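A single protein chain has been omitted; all remaining protein chains appear in their positions.
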Amino acid sequence: MSITYLDAIREAQARALEEDPNVFIYGQDVADFGGAFKATKGLAERFPGRVIDAPISEDAIVGSAVGAAIEGMRPIVEMQFADFSAVAFNQIVNQSATHYWRTGVPCPITIRLPSGGTEGSGPFHSQSVESLYAHYPGLIVMTPATVEDAYGMLLEAIRIEDPVIFCEHKLLYYHLKADALPRSVLPVGKARIARVGRHASVVACSAMVHEALRAARVLADEGWEIEVVDLRTAKPIDTDTILASVARTGRLLAVAESFPWGGITAEVVSRVVTEGFHLLDAPPQRLNSKDTPVPYHPNLWRAHRPTWQSIAASVRHLLGL
Amino acid sequence: MSITYLDAIREAQARALEEDPNVFIYGQDVADFGGAFKATKGLAERFPGRVIDAPISEDAIVGSAVGAAIEGMRPIVEMQFADFSAVAFNQIVNQSATHYWRTGVPCPITIRLPSGGTEGSGPFHSQSVESLYAHYPGLIVMTPATVEDAYGMLLEAIRIEDPVIFCEHKLLYYHLKADALPRSVLPVGKARIARVGRHASVVACSAMVHEALRAARVLADEGWEIEVVDLRTAKPIDTDTILASVARTGRLLAVAESFPWGGITAEVVSRVVTEGFHLLDAPPQRLNSKDTPVPYHPNLWRAHRPTWQSIAASVRHLLGL
Amino acid sequence: MPSLSPSPTASRWKGFANERERFLAAYRWMILARIFEEKIAALYRAGKIVGGVYLGRGQEAFSVALGMQLDQAHGDLFAGLIRDQGGRMAFGETLMDSARTYLGSVEGPMRGRDGNIHRGRPTRGMPAMISHLGTMVAVVNGMLMAKRFHGRVDVVGGVTIGDGGTSTGAFHEGLNQAAVEKLPLVVAVADNQYAYSTPTCHQYACADLADRAAGYGVRGYSIDGTDLTACLETFHEAIERARRGEGPQLVVGKLLRLAGHGEHDDARYIPARKRQEPHGGDCVALAREKALKSAWASAKEIDEWHAQTQERVEEAVARAQSEPEPNPFRESWHALATKHLAEGTPPAQ
Partner (left out) sequence: MPSLSPSPTASRWKGFANERERFLAAYRWMILARIFEEKIAALYRAGKIVGGVYLGRGQEAFSVALGMQLDQAHGDLFAGLIRDQGGRMAFGETLMDSARTYLGSVEGPMRGRDGNIHRGRPTRGMPAMISHLGTMVAVVNGMLMAKRFHGRVDVVGGVTIGDGGTSTGAFHEGLNQAAVEKLPLVVAVADNQYAYSTPTCHQYACADLADRAAGYGVRGYSIDGTDLTACLETFHEAIERARRGEGPQLVVGKLLRLAGHGEHDDARYIPARKRQEPHGGDCVALAREKALKSAWASAKEIDEWHAQTQERVEEAVARAQSEPEPNPFRESWHALATKHLAEGTPPAQ
């Protein structure tokens, strides 16, 4: 059997629907159609009445998910693209994220965001918004990079008592495959050493983990052992695991697909230097997408985002090569 | 004559209206009423038809400002509170910020955001959102800390060909005073040395500059000379001026009122360590508000935000005291 | 509000023997709301209130008529906004919950974290509003969807909004969502002629906001919001229709805000003549007149209710004032229910 990242997301939802009668799915075209990316295919039939098509009203979709959660449900909201969460921004950061803190009543909703850039998708179907939501208190932000994590973390997301922003990368949907669903995964909040090394640490998440791994393989041919840390969650960030890695390597490159100002790379670099300054043998480096909207044409898009080539170049710089 | 920060904002708008017939003001209660904070008081009378009351439709307000800008106008949008920009988020980051890049047609709008915490205002009338908007390509984010800058930078904001997020701090509105309006101010994009020192650099913006200055005065009594850098713009960040300051002091504390994950402090610290690692004599430090919504009760609010006391404590830590 | 005695209780129409009983029950909630808010306004002027003060003066009939006829014990919901002191209390909010949030007691439902008008008890059918107008409609929709998932289709959710709030995208999305899902929702639009200083001509261009009902496929009502009897009858019908499965109901009440937007605002932009125009009256005074004219209560009885209510309010305020304020050192400063995932705590092992 071969299971894709997308299959894993579907299976996690199926299992959650099966295990907990309070779970339901709400979003545009998620019912009979099975969702724009087919992440809910077959679920409406298997779980009648529990997979519901929504009008094009992202604000109301999230608002009603909050209401349902207050009353004990565990809604899974699917946005058609992460970019469209911008019109639900207020309900996410001001309604869902503040609810538990303000009232003491938890708000267990999961918002699934098909994220990240793909060829020819352009400025409004390509965004990586994890940094946006991680900035706000009261949200957990997951950025799974593997089939196993897509499955295990989504199950956890649904079980968690807090709103979870679940950033699934569209580029991984079909191509990333595993042999089987995992029995268990690392606890939420723990980062993963995706590749062991000793010359430099590259910290990344989501699709960038695979670019980093590829860069590490290329550099391995040149004799450099690069450690790759998969953050898994953008919030909380597992600072301890990152620090431990930097303690081993003395060098840090933080990579993310989101825009350069602020965001994950700034947060990771800042934590490492404030808490582990003495561990560093060289100035830490950052690599992000460029400071423009995500371009539509593949020629531009490939130059806009970090790739294994630009990561390898940054690591070489970090190594003083 | 004594001019408050709020007067300066009003006068800048008056002058812009006078100088350029394409300038107009649009927002809730801005016309006859003069705005929730009286920042547009008297302008509707002085400039008939050019100060317009809007319905409670922040999304449409910003969307229409973009449209007007495309056709050559220079709209100033007033949000009643920065927090309400959350419902205009999409039009700000996806419509206004991408317009020039996508089409080559500039989008000169200014969005005035009464920002920051005050006693008893709570989670939805207190937010500092500069980090949010600075993350997105295509926006300029201003955070004036002085009466002079409130005036000079707002005038510049209106003249600039790009969308400007103008974060005015409510706590400064009435209490911050100057003798006269400035004849000129530093160019946009340049930071300001608000106080010269040699033992440590505190980088801050908006109301936090004043907390930092007060902390510096207290520390001066103890014999420490603290340099305070007023960022003035959150985007672009004047990295050169910050680096020059750190080169003098060897120590950096970045302070901001916004939430701790990501944001200005992470960006400032990251830039300094990636570009000026060798300048640092100690691990750089960050100080933000706590990772919860902004509390309503003054007892909690005062503990939530950075203050001169907590800044002084952080600087002492930075100095190894 | 168990401590107020003799006291009307939140109840559906069937709980009242006759029109007189229902009317007087509502009238007494209105008196309570009015007296409580006057006390709060006085405390505000004296600098004793934490945060702003926004009054429902002039809107008590409209607000109470909805809140009182919903049945909290049955599972109904009431989502009030800033001018719903009356409706909140009539629905079942305790006087102490109200007093505590205004006075900054840590015992209040928001524990000092959020403020007076944002208060709520979400698990008791009273969601806690956020400031962003229009957003609570969808929240109530979701609560009703949850009830339906749990087999409860006979509960009704009441949600309130002002004329200004109807201009928000959130309001539109919420009302349309409710209509599509055919939820038992009653939307009460208090068209009080102003949104802060903005008159309705800058807010909408239709003849009556109830004209929006047809566009959503919901039933619309337009009434004089200062007439308690009309309010009671209309909300009664709307609630019963919603409960019977007829879907959302949109009730527009015409009235006038008899105060500033908040107590910091002298509302000089509202011309004095507005009070003489239709819907410009004081619903509490009008209810009193009607009670007297119908011989449902004597002036003496009414005076006694006032006096008793005043006393209860003073008591509640005094008690709230004596309670501790929030202590920053006792705060957890974690925004997550999942404590071990809050930043600053060690990650789970």
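Letters A, B and C mark the chains as written, and numbering starts fresh at 1 in each.
As a convention for this text, a contact is a pair of C-beta atoms (placed from the backbone, for glycine too) under 8 Å apart; a residue touches a chain by one contact, two chains touch by 3 or more.
A quick note: this is a predicted structure, and the numbers were derived from the prediction, not measured.
Note that the absent chain touches A, B, C when the full complex is taken as a whole. In the complete complex, the residue from B:19, B:161 or B:222 that touches the missing chain is B:161.
Panel shows chain C; residues 167-173, 176, 179-180, 182, 201-207, 209, 211-218, 247 of it touch the chain omitted from the view.
Residues 22, 24, 54-55, 57, 59-73, 75, 90-91, 94-95, 97-106, 108, 137-138, 140, 160-162, 187-190, 235-238, 240 of chain B touch the missing chain (whole complex, contact as defined above).
Taking the whole complex into account, chain A touches the unshown chain at residues 28-29, 32-33, 36, 53-57, 59, 81, 83-84, 86-87, 119-125, 260-261, 290-293, 295-300, 302-304.
In the analysis below, only the chains that are shown with their structure count from here on.
The geometric centre of chain A is 30 Å away from that of chain B, both derived from CA atoms.
Measuring from the averaged C-alpha position of chain A to that of chain C gives a distance of 40 Å. The residues of chain A that reach two or more other chains are 90, 94, 97-98, 101-102, 137-138, 235, listed in rising order.
Under the contact definition stated at the top, the residues of chain C that touch 2 or more other chains are 110, 113-114, 118, 130, 132, 169-170, 334-335, 342-343.
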